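Complex shown without one protein chain; remaining protein chains in place.
Entry: chain A
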Amino acid sequence: MLHYLSGGAWDPHDVNAVAATCESSIQFWDLRTMKKANSIEHSHVRCANYDTKKKHILVTAEDESGICIWDLRMSKVPIQELPGHTHWTWAVTCNPEHDGLILSAGTDSTVNLWLASTSRSDKLTSDSPVESRSQQFDPLLNSYSDYEDSVYGLAWSSREPWIFASLSYDGRVVVESIKPILSRK
């Protein structure tokens, strides 16, 4: 018995796999067998997006907890959790070229650009309790707040990997380039 299916995403690495977001879980279906292959039980996932560079990496946006990065091979605990937005995180999308660059749109009228490490080993070393003298790696690169209302739509350009477009509720479309941020980093 399926609950509300609210969204889905094709796996770019496997033609036969598709992910579907339900009320309280993400389900993975295999189209050859037409059966559910896997599922992640978590809170309300609003949007899921596969990482186009690395296999088995999925990025999800959730209402309350922000952004989770999952490794589908170890699907109990997310690899990394990013704070997301002050309110709900509505959409999340991975940059097709640059590994680890994630854009997220939220109902707090901002679009955030994150740099996340998508492998488990990176995560462990960066989270080891170090003295605060060394700067903790801040995943938030930039926050775009040109919007007046919630941002609901987000997409990377397929031609230029540094350009993205975002759509907010009041009809405003903002096209931005993240090159200046990257050069600063």
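Just so we're on the same page, contacts are C-beta pairs under 8 Å (C-beta built on N, C-alpha and C of every residue); 3 or more make two chains touch, one makes a residue touch a chain; residues count from 1.
Note that in this section contacts and distances are computed from a predicted model.
> Given the options "Ciliary neurotrophic factor receptor subunit alpha", "GPI-anchor transamidase component GPAA1", "Vacuolar protein sorting-associated protein 51 homolog" or "Small ribosomal subunit protein uS9m", which would UniProt use as the protein name of the unshown chain?
"Vacuolar protein sorting-associated protein 51 homolog"
> Using the document's definition of touch, tell me which of A:K76, A:R159 or A:R184 contacts the absent chain.
Counting the whole complex, the residue in contact with the absent chain is A:K76.
> Taking the full complex into account, what residues of chain A touch the chain not shown?
Against the missing chain, chain A presents residues 42-43, 63-64, 74, 76-77, 81, 86-88, 107-109, 120, 124, 127, 129, 131-133, 148, 150, 169-171.
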